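All protein chains of the complex are present and in place, except for one that has been dropped.
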Amino acid sequence: MAKDNSSLQATTGTAGLFVVAAALRLLLFTAFPGLPNLLTGRVEISTPVTSFKRLQEGLFLYNHNVSPYDGGVYHQAPLLLPLFSLLPDPSTYPIFTYILYILVDLLSANALYKIAESKEGAISRLYTSPRKEKRWSGYIVAALFLLNPFTIATCVGRPTSVFTTCAILHAVAKALSGNIFTSMLSLSFAAYLSMYPLLLLPPMVILAYDRTYNPKAPKSLGQLAGMCTLVVGGSLGLLFLSSYALTGSWEFLSSTYGIQLTLTDLTPNAGLWWYFFTEMFDSFRSFFLGVFWLHLSSYTPALTIRLRQQPLAVTTLLLGIFAIFKPYPSIADTSLFLSLVPCFRHVFPLLRYSFVTSSVVLYGTFLGPAFYHLWIYAGSGNANFFYAITLVWSLGLSLLVSDLAFAILRDEWEVERPEMRGKEIRQI
Amino acid sequence: MSVDLQNDGDSKPIISPDAATVSLPATGIATTTTPERKEPPPEKEADTRRRSWIVLSFWLITVFIGLPVWWNTTTIYRANLPLTQMTDWADGKACEPVFPLRIALDVGAMPEQEAQNLLRLTQHALDDLNDFSGHHLRLQLAQAPATEAAAASVRDDSNVALTIRLAPGDAAHAASSSLHPHLPILDVQYPPNSLPTANSPSSGLATYIATQLGSTFAEEQNIISYLLETSSITPEHRPKGISQEVVESVSKRMTRQLKYSQTYHLTFSLFTNGPIPSSWDIEAAIDEYMKPVLDMLRPIHNFTIDTQVQLYASPGVQSQVLGKEDLSSFINAAEWPLSPSIGGAPTVNFIIYIGNQTIGVPSEASPAETSQSWMIPQWGSVYLLAPPPAEAAHVSSETLKQPILTFTSHLLTLLGTPQSGSLPLRLSTLARIRSADLLLRASSSLGSLARLTLALPSISIPSNVADGVVKTIQHLELACASLGGGASSQSLEHARVAEREAERAFFEKSMVGQLYFPDEHKIAVYLPLLGPIGVPLVMGLLNEIKAWKSRRSQKLKAA
C-alpha cells in the first residue's frame, strides 16, 4: 500500500477510508444512543474549556439573549455559538451535530493526508533524512488518525477541541503547500478557539518560509515573520471584533482566555495543573500560574532554534508538549499529537522506549477511568488515585515526546557522523 | 511572544540557509580530554553557537518574563493608608468632640435691650453650672416668634435643639416651666418683676432657666460623657468629664442597649404551651400600638417586622413560679426558632408566652402585684400572658394592647432612648447620642485599622480599603462639623456613612489568608519546584561561560 503512488487509486482509497471512518462514527452515534452523552461527561475528553455540555449551556443563554458567560459555565469562544445555533437543537436532532463533527474529523484527516504526502517529515529544505525511504503514505497516516480510538472517542464526545485540531492541521497543511496567508488565517482560527496554538507561530513561520523559499530570490525570514505576525494579529483582531459584536461586551476575553490563564475552574482533567493548584497556597497561586505558563511557552524558542532544519518536527514536538503541560489537556490533544507522529515513520527504528511508552499510555488509558470511578462514584478512593494516573499518563506521553525528539536528533546527527549508524551512543 | 520572535530573528544569521553544506566534518577546535578513551570528534562551531542561543533563549524568558512575574505575583499589595490621619481621628485630635447645642430664646414682646441682658445672664449661669466641656449649651435669640408651624418648618435650617418660649405670667407665682409635648419647646412662665435690670450681676430668672436647661440636658450630658470616656480618645484630648461615678452609672444602660444599626428586624413570637390560642391579631395590634412610635423613629432607624406562632412550646424553665434566676433561662433557645437570619439586620425579639407560669419576684413599687414581663438586654423582651378564658383560639388585638405597649417601651429602652424630657427632645437627644456614638466608633475603627496595618506587615491591603478609609474620613469631617444638631440633622447621616465605610474597610474580605508564612515554608515551596528548572538553567549558563572562557584562552594561546 505504501508503495502505491498512483493518484487515482490513492484518491479512491482515501475516499473509501473516509467513508469507512464516517460510517464507523455514525454507527457509534446511532447504535449506542447513550454513548455520546456518556463520553461528553468524561473528564478525559471534555475539559471546562471544550466541553460540549457547557457549550449547550452557553448556547441556551445565547439563544435567550443573555450573555453566554453569565453563570460561569461556558468558557469557549463566542463564534462557536452562532455556528451551533444555526444547527437544529442538538437534544432533539442530534444527527446534525454528529454530521458536523464527523465532517470536521474528515477535514482534519484530509489535511493530515496532505501533510503526510508532502514528505516534509523526512525531507525538508535544509535536511534530508538518510532514512527517507521509510515512509508512510498519507493514506496510512490518515487512517491512523481516523481509526485512532482517542480520535473516535473525541469525535463521539463532541468537545470543541476538534475544531482547534482541524484548524491546526490545516494551518500546517497550508504552510506546506506554500499558502502562507491561509495558513496564518487557520492558525489564528486555532488560536482564537483555544489560545495555546499561538505558540506554534514560530515553527509555522519557518515552515512557511522553507516551503516558499526560492533560491533565486531569497526573501528575509524576518520580513516573512513580521508579515505572518501581522496576518495573525489582524485576523485575531477581526475575530475579536466580531465576537464583541456577537456578545455585546469584551467579557468573553476574561471568560475564555482568562480562565485558561488563571485556571479558576479546577475540574479534574488528564493534565497536571488542576491537582497542583488545588493544593497550592493561595499566596503563591498566581506566581506558580506564571511559572507553569512560562514553562509551557519556553519550549517554543528553544526547540525552534535547535530543530531549525525540521520545522514540522518542532510543531509535532510542541503539540506533544502542549498535550502534557497545557492547563486543560484532554485526549483530543493527545490524538492530535499522535496523528502527526506517523509522519516521522523514518525515525521509528531509532525510538528506544516504544514498548515502555505504549504500555504506560495503555496503562493510563485503562486505569484512568477506573480510578476516576473509584474516586468520584464509588468513594473508595480519593483524588490522589486519579491524579496518580494522570501522572502516569503524562509520564507516558513525555517519554514518547522525548524519545521522538531523541530519535529526530539522532537521525540528524547520523548525517554528520555516518560512521556511528546503528551504534550505541553515550551522552557526554 | 515578542521575545520568541526576537530569538527567531537572532537565530537567522547563525543557521544560515546553506547550513546543510556544513555537514562536512569541520575543522573545529579540539578540546583535550583523557587520552585512554576514544576521543569524540570535536564539536562543530555551529553546534556550539546554536547551543548558546538555546541557553540564551531560556535565560531571556526567565529574566525578562519570569522575574517580573515573580515580582508581581509574590509581593504583597499594600495600599497607602493615611496612617497619621487615622490615628489622629482615633485619638480625638482631628475632631474636637464638643457638642454645641444651640438654644433659642424666644422672648416674645420683650424689649431688645432686656432680652440681650437676660440672654447674657442666662448664658453666664449656664456656664457656671456646666462643668463638662464636651457638651455646650449656647443661647441665642430666636429670629422669629416660635409658633408651632414655624418651629416645625424652620427646625432643620436653624439647627436649634430647643426653643425657650418666655411668657410673662402671674406676678404672684414663682417662675414655672413645662416642655411642649410634641415640639422641642420649653415654655417658661415668669413673674414680670423677675426680669433682670440692665446691669445686675445675676438674676433669679436667668438662674432658673439655666437650672431648667441643665436638668433637661443632664441625661444627654451623662451619656455623651460616658461615650467619650469609653472611646479610644486619649485623655488629654478628651474634654473633662463629670465625675467617674456618673459616667459609670450610664454604663449599665449602655450594656442594655442594642448596638446601633440603621435597620432592626423585629420578630414578634407567640408561644403557647398548648394547642390554643393558635392565631392572634398581631398586625392590627402593631399598627395600633407600635407603628406610631416606629414611624416617629424613622429618621433614626428603620424597622422590618415578622411574626410567628408556635404551639406546644415548652419554655426552658418548667416551674410554676419563676424566680429571677429562672427568667434568664426561660427562653428555650434550643427549640424556639428565634434567630431567623433574615437579611443583615440585627433581630429584636418580642415574645408573648401564653401559659400558666407567673413571675415570683415582687416588684418594689407594689409588692402585692407581680409584673408580667421582663426585658433581656440587647435581645428583646418577654411578656407572660394568662391563657384566655374559654377555649378562645384567637387572641384579640385588645388583649395584645398591654403587651405591645410594653414591648414598645422596651424597644425604646433597647434603642437607648433617653428616659427624661418630652418626646421630641428625647428623639433629638437620641439622634445626637447616636451620631456621637457612631462618630467615635468609626474613629476607633480607623485607629484599629492603622495599628493593625503597622502590626501585621504581611497582611495585604487592597485599594478599596484605602478608598473606604478616605471616604470614612471625609464623612467624619462632615459629621464632626454638624455635631449637635437635631433629629433630622446631617450629622447622623454622615456618621452613619462613616461608620459603615470604616467597618467595611476594617472587615475587608480579602484581608485574610495565610498571614504567617515562615521563611522555611518559602524554601519548601520554591525549592522542589524551582530546583528542577533552576539547576539545568544555571548549569547551562555555567557551561556556556566555561566554554567561552576556554575558547578565549585557546584564542589567546593561538595568538
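Letters A and B mark the chains as written, and numbering starts fresh at 1 in each.
We adopt the following convention: a contact is a pair of C-beta atoms (placed from the backbone, for glycine too) under 8 Å apart; a residue touches a chain by one contact, two chains touch by 3 or more.
The criterion applied here is as follows: contacts and distances are computed from a predicted model.
With the options "Centromere protein M", "GPI-anchor transamidase", "Ubiquitin-conjugating enzyme E2-22 kDa-like protein" or "Translation initiation factor eIF-2B subunit alpha" in hand, the undepicted chain maps to the protein name "GPI-anchor transamidase" (source: UniProt). Residue-wise, the contact with the chain that is not shown comes from B:Leu338, picked out of B:Leu126, B:Ile282, B:Leu338 or B:Leu476.
Of the listed positions B:Leu456, B:Ala481, B:Ile523 or B:Val538, the one in contact with the omitted chain in the full complex is B:Leu456.
Checked against the full complex, the one of B:Thr408, B:Ser435 or B:Ser491 touching the unshown chain is B:Thr408. Only one of the listed residues, B:Ala79, B:Leu119 or B:Ile376, touches the absent chain: B:Ile376. Looking at B:Leu427, B:Ala442, B:Val469 or B:Ala498, the residue that reaches the missing chain in the full complex is B:Leu427.
Although one chain is not shown, part of subunit A still touches it, namely residues 62-67, 70, 79, 81-83, 85-86, 178-182, 185-186, 189, 235, 239, 242, 245-246, 279. Mapped onto subunit B, the interface with the missing chain covers residues 152-153, 155-156, 181-183, 215, 218-219, 222, 243, 245-246, 248-252, 255-256, 259, 288-289, 292-293, 295-296, 298-299, 324, 327-329, 331, 333-335, 338-339, 341, 344, 346, 359, 361, 363-366, 369-379, 402, 405-406, 408-409, 412, 419-420, 423-424, 427, 444-445, 448, 451-452, 455-456, 487-488, 506-509, 511-516, 518.
Here is the rule we go by: only the chains that are shown with their structure count from here on.
Subunit A and subunit B have centres, each the mean of its CA atoms, that are 56 Å apart. Remark: subunit A residues 126-127, 198-199, 201-202, 205-206, 213, 218, 221-222, 225, 229, 281-284, 286-291, 294-295, 297-298, 300-302, 304-306, 308-309, 415-417, 428 touch subunit B in the complex. Those residues of subunit B lying in contact with subunit A across their complex are 1, 3-5, 7-9, 11-12, 15, 17, 19-20, 23, 25, 40-41, 44, 50, 53-54, 57-58, 60-62, 65-66, 69-70, 72-74, 76, 513-514, 517, 525, 529-530, 533.
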